[in-house]
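Only one protein chain is missing from this complex, and each of the others stays in its spot.
Showing chain A:
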Amino acid sequence: MKTAAKSPTAPGPAVKGVLAPKAVLLRRARELALVPALLLLMVLGAVVNDSFLTERNLISILGASAALAMVVLAESLVLITGKFDLSLESVVGIAPAVGALLVLPAAQSGWGTELPTALALLAILSVGAAVGAFNGILVVKFKLNAFIVTLAMLIVLRGLLVGATKGKTLFGMPDSFYSLATTTFLNIPMSVWLAAAAFAIAGFVLKYHRVGRALYAIGGNADAARAAGIRVERVMLGVFVVAGTLAAVGGIIQTGYVGAISANQGNNMIFTVFAAAVIGGISLDGGKGTMFGALTGVLLLGVVQNLLTLAQVPSFWIQAIYGGIILVALMIARVTTGRAQD
């Protein structure tokens, strides 16, 4: 009897123990689920088009994806916390536009303040942070629904951008506005380095810093996180601010890549952002997903976009095909990761 007492719960859970290393491996493998799909696309691209697998083309894929990557990073942080931020796409437009309006003389449809460039760049980041803070206060403090609040903000900011620019495209800003996309290091644009660094830092923080772990805890079960002493409201607010700021950086990158700020910069970007995040394994219910996954989602969409351009798909059809491919990618991701995308 006494020996029986010492050996805990005989056959049931003991059998489970055998599963251990395999289960851990399986969980790791899911993070890499998109890598085979990405490689497959690369091979496909190389076969279909000679110029695909050239250094120049690959760099151009990265350069074109950098802005998207920043916004996906921002959105992923919000999603992991269990919230939404649709207004990020409008931040991509309005934040750099405010900066441009501050430096441009009135003759170039600016506000004529002609602030120093450094201050204007700072203003761009502040606009992003301020929009994030505003969203955050409405969602966290006033407990409004994040989806609807940020949808409204998306529309408001879009309207403000059109109103402030009178629908015109802004150009002729100082070089610093473009330097992220134009200067290179080891042949690769600074914007790509910046996005890579941002992903690396975010990934590190999410895994090894208590704030990062707090995001997962809040997204997984906010009440439990609160009971464990995590300051849920403060962290959420912080996430909205950081996301807004990152989206503003995305806006600067986009400005540099395009060379101007049109009144519809960032338009419809949010759909691609969500697609990349979900394909990359970020759960819309919160609490799940990794930065590596999100990054592979971005790259996958970047490669697809590039392939479509190289294949010279008529521009009228490119959107329909792109959307279709996103759908297919979602299905493939569902199969390879083996988990429901909720």
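Heads up, the rule we're going with is that a contact is a pair of C-beta atoms (placed from the backbone, for glycine too) under 8 Å apart; a residue touches a chain by one contact, two chains touch by 3 or more; residues count from 1.
Here is the rule we go by: contacts and distances are computed from a predicted model.
Selecting from "Lactate utilization protein", "Multidrug ABC transporter ATP-binding protein", "LarA-like N-terminal domain-containing protein" or "Bifunctional protein PyrR", the unshown chain of this assembly corresponds to "Multidrug ABC transporter ATP-binding protein" (UniProt protein name). Listed residues A:56, A:143 or A:210: the one in touch with the omitted chain is A:210.
Across A:78, A:173, A:230 or A:261, the single residue that touches the chain missing here is A:230.
Taking the complete complex into account, residues 1-2, 4-5, 8-13, 15-20, 23-24, 208-211, 213-214, 216-217, 220-221, 223-231, 287-288 of chain A touch the chain not shown.
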